[in-house]
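Before we start, here is the structure in question, set down as structure tokens.
Some chains omitted; the rest stay in position.
Chain naming follows the written order as A, B and C, and within any one chain the residues start at number 1.
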Amino acid sequence: MSERVKEILSYYRSENPGVLTNLARLLNHGRLAGTGRMLILPVDQGFEHGPGRSFAPNPPTYDPLYHFQFAIDAGLNAYASLLGFLEAGAAEFAGEIPLILKVNSHDLLHPEKDPMGAQTASVADALRLGCVAIGYTIYPGTVDRRIQYEQLRELIKEARCAGLPTVVWAYPRGGGLSKEGETAVDVIAYAAQIAAQLGAHIIKTKLPTAHIEQDEARKVYEAQKIPLTSLKERIHHVVQSAFDGRRIVIFSGGPKEDDAKLFEEAKAIRDGGGFGSIIGRNSFQRERTQALALLDKLIRIYQGNN
Amino acid sequence: MSERVKEILSYYRSENPGVLTNLARLLNHGRLAGTGRMLILPVDQGFEHGPGRSFAPNPPTYDPLYHFQFAIDAGLNAYASLLGFLEAGAAEFAGEIPLILKVNSHDLLHPEKDPMGAQTASVADALRLGCVAIGYTIYPGTVDRRIQYEQLRELIKEARCAGLPTVVWAYPRGGGLSKEGETAVDVIAYAAQIAAQLGAHIIKTKLPTAHIEQDEARKVYEAQKIPLTSLKERIHHVVQSAFDGRRIVIFSGGPKEDDAKLFEEAKAIRDGGGFGSIIGRNSFQRERTQALALLDKLIRIYQGNN
Amino acid sequence: MSERVKEILSYYRSENPGVLTNLARLLNHGRLAGTGRMLILPVDQGFEHGPGRSFAPNPPTYDPLYHFQFAIDAGLNAYASLLGFLEAGAAEFAGEIPLILKVNSHDLLHPEKDPMGAQTASVADALRLGCVAIGYTIYPGTVDRRIQYEQLRELIKEARCAGLPTVVWAYPRGGGLSKEGETAVDVIAYAAQIAAQLGAHIIKTKLPTAHIEQDEARKVYEAQKIPLTSLKERIHHVVQSAFDGRRIVIFSGGPKEDDAKLFEEAKAIRDGGGFGSIIGRNSFQRERTQALALLDKLIRIYQGNN
């Protein structure tokens, strides 16, 4: 076990050995094993955005088996997906890559200001499919976030009993926020703090912009002269807001982008103290060979070879 | 066991032997046994549309015993119906034909934009009545779909423990969709993906039209030049959206139609990679002899003798 | 056991011996024992309409003991009432007449378009009070009928386990219907079908008028030339809609009426294939001697002596 992984595990001293074991499995798998950095493949877009939008750009990805093999070949830390996709391949790829079962989901078939996911899988499902963790999305900023927080707490409790850590997708959304507010640095930091206080073991959130949404936060940022100009500084603020670096925080990629921008972002995450990336559409919507090349480059950045 | 049935069962490797056994019973009963195709008689219209509208055109169908005998005589794979209808004949016809208990229902006595069925039967009911599967309707596009998805997950879990697979009626409806959107190809594909991700073993949906409902989907279809002109192509897209053919997808007939159209549709389903039809009003609202003749023709189409 | 009672019990072959035994107790008690017809005294009006409106016309009826004695003296099949009224006399009259515990109730102290009863008693209450069945009201046509159907299913399941059949009051009401629609023949038939599909053992509904509420139903009635002019024909259609006579359907009397009309209605019920009447205000709001005479006449009609 590397010193860095030992240090990270020491932040979770209240946890039982089962949870620590599975955190270690995530940190010690793939090409970033032992570095304390993570790169995860998430595939929930078939449900979140629809199958045509998600998979038509690269038709082999309609097949659930594709994604297991891709995550293995790319040397990622883990593959995170929904119940159906994991059921369709968990037996075939048993033991080859850590799996994270996303246990809630939301679709776009009814327009709504305040999204609220359905709980579409359980801790028992994660166990029978051989997963090492569960994942859950909260939408801070929605009117019904209270229900989400309580459901999350119940799931974390149940998962802990089963020795599974919980990855929280902390995505600010809803009627309480402006559109830019959803990625505002104060709001992303707030969402990370909420996830951490709720007991998340790993927090996944979006890259923060320089926009500040809440007046009360702006006053303090200005009074204290908090530097938030560069992405690296904003990453630092978000990581600090998640218990000063004592919780694993990773960042999501968003829609397909050009490679240079992705590399810049990865460097900012790395240098700002972030723990890694979760990268879906930017990997599986490219042709397989190109996608593997892209991920190779990102892994090298997180390895520090750049 | 035919090679095709073995192959289909291999798509469900995560499942327990009880579920596999009952899937095999469905695939291996009636005149389509072993072909990998299915033809199912559903009779839930007495509740969904009212008894007069449903049964008056062919008065012997008011009697629950009629439908059991009819499905047996036609050589179908299964008979799917509601609690009351199954209770009224399950003892009399025990062991003669696989039964599917539809466990939720919706009536038309109160107009509503976003339908939401009542749970009108349970897994325990299915077991005491000797059924091989349960059925459940989701309405993607309704405001309360979240509740439906969660209820479905709970039922699938319970049914699996009892060795029963779950058939999901995935019917887009509700305030999130235009009227044409309910059968739009992108929406039907989306509904099939959702059902598959929720863990449905068999997905029943409607025949997709060439209409495209969601702008974001249209952009991708156009960019990727996805062929959607013929029904066969659209069936292909829907089946692809249900895990690239690794989940059983069957199509419903809708209101009574002329025979030629039904035959054309069956051929498109067959040639597009669909697994069969579920055909209610087009069979039981005809006089018995005529209905048996129609089903004989459809069976021949699915047998490939055409 | 008479042949007719044996035949009726044969319609319930899926049921356990406990439920069959209590159905037999209902069919074999009082002066109509063995005929397959039933006459039941229901007293829930103190809650449904208020005590003054219900009991002031015949003050001895304020006393809960009155009704037990009255149903016994009239030779009825059963006495159906609410928890409080049954608790107040069940020990005194133990074993003298079959009791049906009505387990939900609704009052008139708050105006509402869509009534929704409270569950005011349980299967356990029915058992400790020595009842042979429970009763439950559904209001098809209300916005919350889904909740009612699900509560009913739960109660039927629990009652079955205790060997008790369930009597369903199927009363169309609510914002989905016009005032005349509440007794329209298509709607009453629809309500009877719903109750039967939900697993009701005995269905109580209102006398259907010649009004037709739903356009889609009217089209079919006209196309199929369904005769609905006479009450007898409408009764026939309702009974047919409840599994073609394979479920017990009885009809309620409504507000106090003149005797001749009541006798005509009873004959129509009898000749249309109905199984009997449930008659409350028309019996207990008359002076006791007159009420007994009226019921004597109705019993004779159902015995066929007329």
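We adopt the following convention: a residue touches a chain if its C-beta (ideal position, glycine included) is under 8 Å from a C-beta of that chain, and two chains touch if they have at least 3 such contacts.
Owing to the predicted nature of the structure, the values given are computational and were not obtained by experimental measurement.
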- Item | Oligomeric state of the whole complex, in copies, if 3 are shown | 5
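Assume only the chains that are shown with their structure count from here on.
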- Message: Once you draw an edge for every pair of touching chains, what topology comes out, line, ring, star, complete or other?
- Response: line
- Cα centre of chain A to Cα centre of chain B, whole Å, reads 36
- Note the residues in chain B that touch 2 or more other chains, in rising order. none
- Residue ranges of chain B in contact with chain A within the complex: 11, 13-15, 140-143, 145-147, 149-150, 153, 157, 172, 174-177, 186-187, 189-194, 196-200, 214, 216-217, 220-221, 223-224, 226, 237, 240-241, 243-244, 246-247
- Message: So in the complex, the part of chain A that touches chain B is made up of which residues?
- Response: 46-47, 49-53, 55-57, 59, 62-64, 82-85, 87-88, 90-92, 105, 107-112, 116-122, 124-125, 128-129
